[in-house]
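Shown here is a partial selection of chains from the complex, left in place.
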Amino acid sequence: MSPTVTTSSEANGNVSAATARAAASAAATAEAEGPQPVTMAKALNTAMADAMQADPSVLVFGEDVGMLGGVFRITDGLTKTFGEQRCFDTPLAESGIVGMAVGMAMNGMRPVIEMQFDAFAYPAFEQIVSHVAKMHNRTKGALKLPLVIRVPYAGGIGGVEHHCDSSESYYAHTAGLKVFTPATVADGYRMLREAIDSDDPVMFMEPKKLYWSKDMVDLEELREQHSANVAAGTSSEGRAAVARPGTDATLIAYGPSVPTALAAAAAAAEEGRSLEVIDVRTIVPFDDETVSASVRKTGRAVVIAEAHGFASVSSEIVARIQERCFHYLAAPIRRVTGFDVPYPAPKLEHYYLPSVDRILDAVDDLQWED
Amino acid sequence: MTISANHTAHDPGPQTVNADPVAEAVRKFGITVEDYMLPARHQIQMVDPGGRLKPDSEQGTEPGHEYPLPGAEELLAAYEQLVIGRRVNDQNSALVRQGRMAVYPSSHGQEACQVAAALCLSEGDWMFPTYRDSVAVMARGVDPVQTMTLFRGDWHSGYDPMKHRVGIQCTPLTTQLLHAVGVAHAAKLRGENTVVLAMCGDGATSEGDFHEALNFAAVFHLPVVFFVQNNKYAISVPLAHQSVAPSLAHKAVGYGMAGERVDGNDVVALLAVLDRAVKLARDGSGPLLVEANTYRMQAHTNADDATRYRQDSEVAEWLAKDPVSRMKTYLTGRGLLDDETDFRIAEKAEAIATRLRDGLGEDVPVDPQDLFRHVFASPTPQLLEQSAMLADELAREESSGEGAK
């Protein structure tokens, strides 16, 4: 029943906001046949276009998503292709955007809305927590809320304050929201299509530093896979991916941290240590099975996330593993997360972000001598 | 003073300023765009507190702000709903006192607003009510006992919003206005003829979502009628601490929409103003803002103590403006209401009160598994696990003879 989930990704460095333009032109290139180097931006853009093509009730709106194609150009071309009624700009008000989307979803539409940056979704927090998350429940399912809230999140792009928050824990803690975060280009396409198809509201967290990362991907194949999955009634929701198999310890990461974890695993391999890397993919629902199986196998785990560690998704992952794998653990589970400080200014973000070295330090600490 | 409606003296005004109803009013009456958008000088009042129809010249109407008297049939229907609404309010308050319901925010004294809000809409239209608008919800056709589910505490909402096109009664203030905007927007995109009535209180107008909802509705030119029941208090906070604007209806011009204020205890004027607003909206005027001047006769809810913040004399003043008795006097005077009809109406109201007493008297069993059943359309493994945990816990309690507490 579970579809195949494959992953691959390039570790990629910091990119300046100015490269948005490059992403735009990449997103605009015509589709070639077979596997091609495709950016995450292009995959997300294609997923929206395909969903809009497939279902006229799919609408895209937000700030600057129309003519401009979004500040990251993820919605590039959608207004041109589908018209101003299907992809349009709103007044500058995030609570307004989410609240209007709730009403539209109540009335037969499937809105896919963009919050311009992580921290600029906070004005919509009440709508998200008190309505988006609860509407289905409080009406005993009479009202479905098929709504996708796309949030470019996390750092590593040298952005000024309020442009680099890792806000996934706020949503993951809110009962009634599903929380997806792709780490590979293929997952960008696959997971966004699934989010749009879902009858549940999905917080779709897009690691903005990966917008311009490229994988070799065949979009046409992904499209066909998606159709096949829909026909079969399957979905990759709730499935973590083994991004790299290994035997000595498990690195558990999601979104922007997956490439870093893979790079760490590659470096460890050179030192003769075999690390398995799990890409969580959907934080809610969480794939306990895959994560537990890996940790039971390796006996050691490091959880990696950019967000502040305190009371976060990474705390949850640690808690779940120790609940489920206690007797298999050879060492305490370590966390490599952002520090519990406001996201720093560009020149300091390097010190804040989980790095390959910091992950390897944590792995070294896993009491190998015992 | 005539004031141009241009953003600057040079640029042409934005598109909707030239939209039909405004342009027409401007042409027809020789008024300015501001005159159209600002409320008339006085609130619209047709029947005075003594139940007498006011002369046309004293109803507060003006060029561009004209309101014909609603028809007799509508007025009688409104009266019936007024009587029912009052009965429902009093019955529910009694049920709370008897401990059969946890809380009830009564609209006693605001029944004219409640009734007009329901009657001005057609079947395909939508209403977005607050916690205080139970009477409007019932007047729209929702089952009384289902309406009270929220306040009895069995579940967050007891009715299906799709069935009567009534949003669930909303607690987080003004958040529902944006849902109204979204529903209207979706309908407009599909080319449907839907009007949406979005309700809130005077206090709620201070929230940011009020601003965002009115602006979105105006910019997208949507058929939404914003209906503010200005009952002079937000719990303990009087209007003067909420706003120092000339009126709440004066906010409309700031969004490029028309505003009007109306005597909220005069169901005749309310119907006249809301019927026209709904018609304008349906015909493509874009949104409108209607402020009804009314009064919350009782405490905010049963948990509140109104003597802490207002004088009895103020309440007494408003008692003299009662919407139900005013309408009765008026209809009786016009010969539209006789004792027999009045008795028949009272019987109907009593039947509904009985239905409430019976319905809320029953101790409906709740199912603990409902906790998990409706969180998602497609459940998570985590919830299935937690659901099993609770089931197991309850089974163990059951078998150990304790039963649920």
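In this document, chain identifiers A and B correspond to the written order of the chains, with residue numbering beginning at 1 in each.
Assume a residue touches a chain if its C-beta (ideal position, glycine included) is under 8 Å from a C-beta of that chain, and two chains touch if they have at least 3 such contacts.
Remember, predicted model here, so these are calculated numbers, not experimental data.
This structure file describes a complex whose protein chains are present as A x2, B x2, with one copy per kind shown here.
Keep in mind that, in the parts below, only the chains that are shown with their structure count from here on.
Chain A and chain B have centres, each the mean of its CA atoms, that are 41 Å apart. Of all residues in chain B, only 126, 155-157, 160-162, 167-168, 172, 175, 177-187, 189-190, 208-209, 211-213, 215-216, 219, 370, 373-378, 380-382 touch chain A in the complex they form. Residues 59, 85, 90-91, 93, 95-96, 98-109, 123, 126-127, 130-131, 134, 136-144, 175-176, 178, 198-200, 237-238, 284-286, 288-289 of chain A are the ones that touch chain B when the two sit in their complex.
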